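The other protein chains are all here in position, but one chain of the complex has been omitted.
Right, chain A next:
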Amino acid sequence: MSTQSVLFDAPGPKAKRRILLLNIVGALIFLGLIAYLIYGLYGAGQLTPEKWNVFATGSVWTNFILPGLIKTLQSAAISIVTSLIFGFIFGMGRLSHNKFLNWISTIVVEFFRAVPVLLMMLFLWIMLANSGWVQPADSPFFAVVIGLTLYNGSVVAELIRSGVHGLPKGQREAGIAIGLTRTQSLSFIEIPQALTAMLPALISQFIVILKDSALGYIINFNELLFMSKLVGTGNSNTFQSLVVAAAIFIILNFALSKLASYVSGRLSSRGIA
């Protein structure tokens, strides 16, 4: 990070001593906090082996956590694909010179970006179950996927739009010059470049999708958090189960965010982003 070298000089001997002192004080406070937390948890009987041993048995993983994780990953993966398709279509719409298409796409994108995903999921969940279009048991899954698609697809549409606006004008002019129509120039020349430049932001959006799939817990979708809660209720170790679920989410998302910064590093070394 360049900010670190920006904000302070290379320390001299006096500043070095002060930084060392503050560093030790900071570390002690930090460790003290952790110790306090562990002590509190121990005092409340949350660190006893029987609360955690469940996670050493295979059946908890094969019956609850892994099936939940698979549902989470499944709904997230499908939502990523459908969001990209949705974003591509409405991104094109927002870039279109056709007034009507542009207008419709703007309203759709702005609406779904402003409405909480949870509202869409709750609505779709109840309405899909009542409508009979899907099996009532499947309606949480569809509600999660459609809700995530509408919101994140709208964000992707905005990303595509701003990506295309960020391209040099010559790209489109060259496309038009070799006889492509505006739509062709958009889909073959501009959007592929915009997507590459926007790849880090796009991957960050995938993290949002993965995280928001946990909203399915509220509408009884049997994803990771939902299943972990079941484990917690069954073994009276809710605290431990939620910690395990959170840890799995953190690891997955952290890996994705590392991928995003790796990709953005690669792109900037190629001179694209």
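Going forward, contacts are C-beta pairs under 8 Å (C-beta built on N, C-alpha and C of every residue); 3 or more make two chains touch, one makes a residue touch a chain; residues count from 1.
We adopt the following convention: contacts and distances are computed from a predicted model.
Name of the non-displayed chain as stated in its UniProt record, restricted to "Cytochrome c oxidase subunit 2", "ABC transporter permease", "Formate hydrogenlyase" or "Succinate dehydrogenase / fumarate reductase iron-sulfur subunit": "ABC transporter permease". Of the options A:V115, A:V134 or A:A201, the residue whose C-beta touches the omitted chain is A:V115.
Contact with the undisplayed chain is limited, among A:W103, A:W133 or A:F254, to A:F254. Not every partner is drawn; the one left out touches chain A at residues 2-4, 6-9, 11, 15, 19, 22-24, 26-27, 30, 44, 46, 110-111, 114-120, 122-123, 126-127, 130, 207, 211-215, 217-218, 225, 229, 232, 238-239, 242, 245-246, 249-250, 252-254, 257.
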